[in-house]
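Working notes, structure below.
A single protein chain has been removed from this complex, and every other one stays in its place.
Here the chain labels run A, B and C in written order, and each chain numbers its own residues starting at 1.
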Amino acid sequence: MLASRSWLSRPLHERSTRLFLGALIAALAVVTLLNLALPAGHPLHVSTYTVTLLGKYLCYALLAVAVDLVWGYLGILSLGHGAFFALGGYAMGMYLMRQIGDRGVYGHPVLPDFMVFLDWQSLPWYWHGFDMAWFAFLMVLLAPGLLALVFGFLAFRSRVTGVYLSIITQALTFALMLAFFRNEMGFGGNNGLTDFKELLGVDLTTDATRLGLFLATGVALALGYVLCRAIVASKLGRVCVATRDAEARTRFLGYRVERFQLFVFVVSAMLAGVAGALYVPQVGIINPGEFSPIFSIEIVLWVALGGRGTLYGAVIGALIVNYAKTVFTGVMPDAWLFALGGLFVLVTVLLPKGIAGLLGYRRPRRPPDSSTTPREAST
Amino acid sequence: MNVLKSLADRDRVFDFLVPVESPVDVRHGPILYLEDVTVSFDGFRAIERLNLTIDDGELRCIIGPNGAGKTTMMDIITGKTRPDAGRVWFGSRHDLLTMNEPEIASLGIGRKFQKPTTFEALTVFENLELAMAADKRILPTLTARTTGEVRSRIEEVMTTIGLVELRHRPAGILSHGQKQWLEIGMLLMQRPRLLLVDEPVAGMTEQEMERTAELLTGLAGQQSVVVVEHDMGFVRSIARTVTVLHQGSVLAEGRMDQVSLDPRVVEVYLGAEADEEVA
Amino acid sequence: MRMIRSLVQGLLCLVVVALAAPAAVAAPDDDGQALLEALDTRSYADKGEAIEALVASGDERTRRWLDALLDGKLQRHQDTGRFVVVLENRGRQWPVADALSGERLGEMSRRELDRIGINNALRGQLHSTLAVLDLRVDDVRARREAARELLGNVEAAMLAPLQQRVADEADGEVRRLLEQAIAIHRLGQGDAAAVEGLAGSLNPEARAALRAAARSDDVALAEAASGALAGIEQKLKLNRGVETLYFGLSLGSVLVLAAIGLAITFGVMGVINMAHGELMMLGAYTAWGMQQLLPGQPGLALILSIPAGFLVAALAGIAIERSVIQFLKGRPLETLLATFGVSLILQQLVRTLISPLNRSVVSPEWMSGSLMINEGLSLTLNRLFVLGFALLVFAGLMLVMRRTRLGLEVRAVTQSRAMARAMGIRATRVDILTFALGSGVAGLAGVALSQLTNVGPNLGQNYIIDSFMVVVFGGVGNLWGTLVAGLSLGVINQVLEPWAGAVLAKILVLVFIILFIQKRPRGLFPQKGRAAEG
């Protein structure tokens, strides 16, 4: 698509995007430098542990961007984005499992360990192909994408909106969680997939790989961000905002609203999938917990906290909350929930526009405060 | 691989939904044709056996007391509400009852709401840009560029509705009157064959009303215009033919002076109208 | 078994036992000591015999000893070798009484006491022994219980005395049971005639006996038995249906209880209260607290905790409304986020202040066990109560909404806040009251749940999602919708469960909800009004 180059490159001319990318790249560079150049024990040395941690944050950041795309610009509050994240993660996890080959504890050439000791005889059909990287990576996009396509097609066609939409997205992820918990499903049940060995033939445990994954995530975040910016800065993005604020009006202008919603929803789901895929090799496990509705709500909280409808706000929110979680669970293990809960309450009450609202810099068009009108309120 | 492709140009997935862009056929008579249309909301008959024809290029005013079914009629024409019975034709080719809002809109029927609805978060310019007649499928919209000719068209309309200097202000901050204008502007951008205008001058100053009147009368001719209005003064100033709705069906139709003499009309409407003016 | 002989002898002299006063003073040269000595052995077989001996002895303290033995409260002091009955066996220091004389001996450390242990086999033996004893008491209920206890536990040697009992027995029910008990025994002996006596009985013991007989090699017997079984199975089919329906309704009633409060705060005020579950948790903990305050009277405590639970939760609700929600007027989304924070805080609060562990809430006598409809079908009481309670709460809410000034104002505010204001309704006050009401109801739900499931910090988490499903499925802001939705989802779930399994059933229900919302994007009973807009 020749035309696409122009719309894709559009955000690169925006000040906000340049600032964001600059910041991100700088951060990546600094971390890499501090990790490689400085000797361990040096006060400023960034340990591999920290690098992996940051890698995880960046995955969450990408996920948050995906959510902000549908919530902030389309007005669709998805309480089920964790499902897309997890599906992407499982696709990657299945690939990594197949990579273990016969190095599992039972040394079975094909079957993953959990299948061996629940004595499955052969590989279930949906596990085939995941030994090929390209297929697995394709699935990382397709699995969440198709789910979003089907679900969104039904929901938007019958014009399910507002809280009803939110709740059925929640039902979706909840149902998937229960399904993946079932051992009959062949996804390792509650234990999920773990004990990964290597990715694309590279040992996962080496510091180099970890740094690589971290950087890869950073790049993915940058690309994802640019893509989302490109979408929201395009005329299509304006149609989204139009839909969010006056759906009927948009219809009378001749836009097939449900299809725009579907398109953006699917794109967002795929981004979430990518985030999940990058998340799994870094934390070393994927299990149905990622499907839990509470997690999906947490994602929304990151976005709200960072400031919805700004994309970079989502990133900030994800980073802050998860950093806070890491610190609190270590520093005040018995009381960290107070701190986190308090944080949520205070920010929502005191900063309706989130942290982005605090930042001096604003996009030329102020973030819509239409969230205060009753109609938009219940979305 | 072809899965990838289908993802790449998703808008083709729904080819069957893409409207047939065929010109409205008005060689045999009216552009809009309602016959025996009836609709009721849980028991209450909003529209009852309504018959109405609008000729190509006509400017028609529709008046009637509150609850006469004016807005419901517009909902039916634009596909927002489905009637229980009756036929609604656009030209002699398009049965509107088989289409949804976007399809009807893309046929060239533009509508202005009673309560002005613009996209508050978007600027005046963007509002108009969205409204402009263009390929409104997904990828074209995604890759759309605002070309010079698009700009000039928008400029042109902005001057007509007098919002040039506000072009980069979000619609949210416009005054009520300005919003009305912006919405009319959006209609113009659609280049519709038929405009449905619901109470265009509510909350407008005298001269604003005059300009609106000029605008609408100016439009008539190349486009057909249906105006629903309470303000009798305004109606008199633009009306050629007037249709009086009462309890969901046509009470009287004809030139303003005739209609206003019709005793039934005086009773059900003008009487009420008098009260309103008192209130 | 050898015990039988002694049992018979025992039966003969039981008249004395029944009449004898419980606590007699130990005679100087007490043979009781010896009898008990015999019990203190490692081998359970010997213990069995010791028990027979005990019964045979006809000692009037037998009943007391056997009861103590049954509860594991008959113990022996390590040093003195003295037998004691432990009165209260919680903690480290136990109050005890002398087993022989019955005199109080103050407290002893559990460290210096040895329990006379029993196992299930002995427990069974004891049960039937005591049952035989009980056949003589005056209370008809006790006799029926005793007779029921004997079903399937009859031994050959007991036949004669039992038939004697049947003859003397005044109460028809007891007689019927005893006859069945005898028939079951006969069937066990391979007596085909006994099948008649059991035909049509829904009693599980009887069925078990018939099944066993149907497997026997004696063709005639087997056929007769399986014939009788076929008839019984027929009757049981209906039972199954009723049972499933009941299961469904009771599950549904739980859902309704959990959701109904939400239906108010969420449906009426448009507040998406993620802390709703934690308010339920508070209610449940109130029930626990009450029982701590009133030890020994679980029933009273439970009843008192109904108003208390409502109050506590309502106050908590008001606190939340004032401190958080009032600042989020018309931004329900933000309420979702803020109240989620609140829920985290409340959970951790309970963990730190009370304990991360579950708390045990005792169910009072009148709520445990089940209500027997017929021999094959009985409805568990605690769920029966919860079902009734749910309906009461619902009715109560309906009254409040329809008949009271508050209800009127609430509905007005729902329809149009501005208009209501204009008409002089103090919307803020209405908000506070509404939220308090919704929260209070959550508290009530919590009290009820304390009788069904864990009382712990996670209680809320387990119900919040389901509650939202129910409310949305029923149609936001419509109480009837919530009721119908809750009950129907419950029934659907329980109907699916037997063939789909618990997990799959739940998944199917969720999928059903998703698809249903496609068909009716506004739920079962769509309603106009602020919260319904979307």
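Definition applied: a residue touches a chain if its C-beta (ideal position, glycine included) is under 8 Å from a C-beta of that chain, and two chains touch if they have at least 3 such contacts.
One rule holds for everything that comes next: contacts and distances are computed from a predicted model.
K.L.:
Please identify the absent chain by the protein name in its UniProt record; candidates are "Multicomponent Na+:H+ antiporter subunit D", "Carbon-monoxide dehydrogenase small subunit", "Multiple resistance and pH regulation protein F" or "Urea transport system substrate-binding protein".
P.N.:
Spelling it out: the chain absent from the display is recorded in UniProt as "Urea transport system substrate-binding protein".
K.L.:
Could you list, sorted by label, every displayed chain in contact with the chain left out?
P.N.:
A, C
K.L.:
Going by the contact rule already stated, which one of C:Gln33, C:Ser363, C:Thr428 or C:Gln518 would touch the omitted chain in the full complex?
P.N.:
Residue touching the absent chain, from the options given: C:Ser363.
K.L.:
Identify the residues of chain C touching the omitted chain, counting contacts across the whole complex.
P.N.:
71-72, 89-92, 111, 114-115, 117-121, 123-124, 127, 204-205, 207-212, 215, 243-244, 247, 250-251, 254, 347-348, 351, 356-363, 368-370, 378, 380-383, 452-458, 461-462, 493-494, 497-498, 501-503, 506
K.L.:
Go through chain A and note every residue touching the omitted chain.
P.N.:
Residue positions of chain A that touch the missing chain: 19-20, 22-24, 26-27, 30-31, 34, 41, 43-50, 52-54, 56, 100-108, 114, 116-119, 178, 181-183, 189-192, 194-197, 205, 283-285, 287, 289, 312, 315-316, 319-320, 323-324, 326-327, 329-331, 333-334, 336-337, 339, 343, 355, 358-359, 361.
Keep this in mind: only the chains that are shown with their structure count from here on.
K.L.:
Which of line, ring, star, complete and other names the graph you get from chains that touch?
P.N.:
line
K.L.:
With contacts counted as C-beta pairs, which pair of chains has the highest total?
P.N.:
Counting C-beta pairs in contact for each chain pair, the top pair is A-C.
K.L.:
If you average the CA atoms of chain A and of chain B, how many Å lie between those two points?
P.N.:
A distance of 42 Å separates the two centres.
K.L.:
How big is the gap, in whole Å, between where the Cα atoms of chain B centre and where those of chain C centre?
P.N.:
65
K.L.:
Contact residues on chain A for chain C in the complex?
P.N.:
Against chain C, chain A makes touches at 77, 151, 154-155, 157-165, 167-168, 170-172, 174-175, 178-179, 181-182, 293-294, 297, 300-301, 304-305, 334-335, 337-338, 340-345, 348-349, 352, 371-375, 377-379.
K.L.:
Tell me, which parts of chain A touch chain B in their complex?
P.N.:
Listed in rising order, the residues are 1, 3-4, 6-7, 138, 142, 145, 231, 234-236, 238-239, 241-242, 244-246, 248-257, 259-260, 262-263, 266, 365-366, 368, 370.
K.L.:
Would you tell me which residues of chain C are touching chain A in their complex?
P.N.:
270, 272, 274, 324, 327-328, 330-334, 336-338, 340-345, 347-349, 352, 461, 465, 468-469, 472, 476, 503-504, 506-507, 510-511, 513-515, 517-519, 521-523, 530-531, 533-534
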